[in-house]
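Below is the structure I would like to discuss, written out as structure tokens.
With one protein chain held back, the other chains of the complex are shown just where they sit.
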Amino acid sequence: MSPRPSSAPFPAPLTGVVPPVCTPLTPEYEVDTASLVRLVDHLVAGGVDGLFLLGSSSEAAYLPDGHRRKVVETVIGHLGGQVPVLVGAIDMATLRMLDHAREAVSAGADAVVATAPFYTRTHPAEIARHFRMLAGRTGVPVFAYDLPVSVHTKLGAGLVLELAADGALAGLKDSSGDMSGFREVIVGAKERGIPGFSVLTGSETTVDSALAMGADGVVPGLGNVDPDGYVRLYRLCRDGDWAAARAEQERLCALFRIVRAGAADRMGGSSAGLGAFKAALHLRGVIDCPVTAYPQIPLDEDEVRTVGKHLAAAGLL
Amino acid sequence: MSPRPSSAPFPAPLTGVVPPVCTPLTPEYEVDTASLVRLVDHLVAGGVDGLFLLGSSSEAAYLPDGHRRKVVETVIGHLGGQVPVLVGAIDMATLRMLDHAREAVSAGADAVVATAPFYTRTHPAEIARHFRMLAGRTGVPVFAYDLPVSVHTKLGAGLVLELAADGALAGLKDSSGDMSGFREVIVGAKERGIPGFSVLTGSETTVDSALAMGADGVVPGLGNVDPDGYVRLYRLCRDGDWAAARAEQERLCALFRIVRAGAADRMGGSSAGLGAFKAALHLRGVIDCPVTAYPQIPLDEDEVRTVGKHLAAAGLL
Amino acid sequence: MSPRPSSAPFPAPLTGVVPPVCTPLTPEYEVDTASLVRLVDHLVAGGVDGLFLLGSSSEAAYLPDGHRRKVVETVIGHLGGQVPVLVGAIDMATLRMLDHAREAVSAGADAVVATAPFYTRTHPAEIARHFRMLAGRTGVPVFAYDLPVSVHTKLGAGLVLELAADGALAGLKDSSGDMSGFREVIVGAKERGIPGFSVLTGSETTVDSALAMGADGVVPGLGNVDPDGYVRLYRLCRDGDWAAARAEQERLCALFRIVRAGAADRMGGSSAGLGAFKAALHLRGVIDCPVTAYPQIPLDEDEVRTVGKHLAAAGLL
Partner (left out) sequence: MSPRPSSAPFPAPLTGVVPPVCTPLTPEYEVDTASLVRLVDHLVAGGVDGLFLLGSSSEAAYLPDGHRRKVVETVIGHLGGQVPVLVGAIDMATLRMLDHAREAVSAGADAVVATAPFYTRTHPAEIARHFRMLAGRTGVPVFAYDLPVSVHTKLGAGLVLELAADGALAGLKDSSGDMSGFREVIVGAKERGIPGFSVLTGSETTVDSALAMGADGVVPGLGNVDPDGYVRLYRLCRDGDWAAARAEQERLCALFRIVRAGAADRMGGSSAGLGAFKAALHLRGVIDCPVTAYPQIPLDEDEVRTVGKHLAAAGLL
């Protein structure tokens, strides 16, 4: 990908591979900016089409505001506009997310990604008000982030399409695992002729299906570990080579098993998933330290060894 | 209640009525400090034993950090140590909560209230780590806040008792509605002889039951509207006048129906509950404006009228 | 309790202690009628006010129709009308439950107990239709059974009261654990003046609270193991001796810990709970074999020993 002038308009729709960038930490739980820069270079070298900072895979929920700020400044300062940067504004409700969004935009974010409110008990009409205010006050494209496992609300296709048609939403990052609802958004956007609306899947193991349905791109946490694989997969799908795409996807499905290396009776799902991504990045030499944010429990030696075996099997060690 | 010298130790256990203080807002969604001061005076005049700022009933999830800061400074500055002040550190995970806790303590909070992590997928062992770090780094008593409807995790009695026995937790605010688990904590703390551990219920409609089981106090959102009622109820229970306590509790149960005035097909549960509390405070002349934080949907005129009828029936208008 | 003539009308309201009778099985998973008769005698000798057959604690969900039939015939044949017998009609939807209800009534059941439909996705209006048809076609009093952990629907207080006021429901067995909603039913029935409507709690560890609120009785699974304890507790509450009631309840709470003897990483909650009840009945010499219905996993020797220790501590061995 050739350098992108800082004045480049945000792609509409955004397409391709946009990994949610892990946040490397030091053993003292500070942002490890040197490792972060190496990770970003690793992703850009892999051919990704954009970067998503401060998403769930970035451990945004765990990071204090100071850490968040440092991540955004480090990455945007380093990138020099090579690829568009989306920044998550993950927090409980509208005004708190708006504060994060403003800070991200002032640091140079090209777009903002927001969930529905959580912790609160929220009606769909309130979720619509929420996204409309974010869109109205942020000054950059706003993407909705559908992650029911964390937010405990599913964004309905009807709501997403209404907000897309109004211009309140520039895109959707769907990590719900609900392919049927995902397809409703894709088909609905096409039927209504909503120009430039970007539909991205966050599900690492069904990317070929999503793209075959007409999705614009993918935001794969596992793309931190193997950006080349996801770029290859995206291009095979774009070119309609479905048999080769399936083979590449199945290789990535096998690799994705690293998220089950951490024992479920000893740690939460976040620790297992994010710990595996970071262990893999450490084993591949991209980041200095695999530690995940407090209070997550780290993988033990055996579990890291399991991650290593999956990496080797995927041709990544 | 006579003035409390600022050097007074935090009560162990904390007992009595400790309302989670609503956060009055202006029509522009700013903190209405004049109304907040009036509300605090109204509560203290009602005889409450402490105040809990920035809890769920305070709309903490909706309030930006600047709003939160103003609430704490306004109330603590005004109170002059008359009653102990607990401050919520509601956020997604440990380090973010720690930032809130430190800010609250430096503003004079007597204790901090924290939930388990949310948004993330967290193992009980990680929840234990979380509370231990908060306890170790905060410098004031830490209360666990059990609110599964928001946090989507239930704090098990075993975990709470283990942390209480270690001194990591000074108390529990239980808004789970699970009276059986609540009783396990009460009985368990008694059996283990954990001195000074405070078990508080956040359920407005079962306070007599909770106190009869041996709970130390109550943190009633509805106590904003009728602090005198909850103080009366607490004293009747303390004195073992269970028949009169039941009658007072049933009066408060009837009043609690205001939380269903707002139509469930038009607004979320937070809007209905918090909107009703604020409408009632407005009708009673305590606060200037009943608006709830964005993106909540306000009660309409008919719904406010319903709130008024319940107030009248409870003898509060 | 003196014999009850077979022509006795069903008590309205039904009050007191009405245990859900465990179903003793042989090692070959057949109904062990000799043990069942001994269990019934043990309960009646304990002073219970009625029996509830084929509830969840009876493993009704696991029992084929032939087993169910044998249970009802055995117990009703043996009892000779000493106490009223309620029979569960647990199945997925109305017509299937109606078949069970008819069979129970023809075998002599005094009342029928039914949940909302489950497995299906059902609207409250459909739940109302469901209970109305059962009431209209059964010919005996119908009790609603609120057990969200199994049915995955919570019966709202408003719905229950509407059906009670219409005469469609004779009572409620509430095993939801939601004391606030339970109280709404009690208070609502009193306010509306619904005569004879019976409100029973199924929660073993909050019986004193439920009765203090005005509940009519209790349906305790643990009452199989210690009927005398629950009868004592009921009478203390009825007589307003709340301090002694609390002490008795706390003894039963300690005994209730047997349901956690079975390891949660090895068996489901049904196996642990029902297995503990049966192990205790076996250790107390009431039933011949502690086996639970297929495919439940039995307690191991250590776990049975733990049950025994709790029995001893409760003065039951």
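Chains here go by letter, A, B and C, matching the order in which they are written, and residues are numbered from 1 within each.
The working rule: contacts are C-beta pairs under 8 Å (C-beta built on N, C-alpha and C of every residue); 3 or more make two chains touch, one makes a residue touch a chain.
Bear in mind that the values here come from a model prediction, so they are computed numbers and not experimental data.
Enquirer: So which shown chains sit in contact with the chain we cannot see?
Expert: Computed over the complete complex, the missing chain touches A, C.
Enquirer: Going by the contact rule already stated, which one of C:Thr15, C:Ser176, C:Gln249 or C:Ser270 would touch the omitted chain in the full complex?
Expert: Considering all chains, including the one not shown, the answer is C:Ser270.
Enquirer: Which of A:Ala12, A:Val44, A:Ala165 or A:Val187 touches the chain that is not shown?
Expert: A:Val187
Enquirer: I'm checking contacts with the chain that's been left out. Which of A:Ala12, A:Ala125 or A:Ala212 qualifies?
Expert: A:Ala212
Enquirer: In the complete complex, which positions of chain C touch the hidden chain?
Expert: Residues of chain C in contact with the hidden chain: 29, 56, 61-65, 67, 90-96, 98-99, 117-123, 125-127, 129-130, 133, 149-152, 266-271, 293-297.
Enquirer: If the hidden chain were put back, which residues of chain A would touch it?
Expert: 177-180, 183-184, 187, 203, 205-206, 208-209, 212-214, 240, 242, 246, 250, 253-254
Criterion: only the chains that are shown with their structure count from here on.
Enquirer: How big is the gap, in whole Å, between where the Cα atoms of chain A centre and where those of chain B centre?
Expert: Roughly 36 Å separates the two chain centres.
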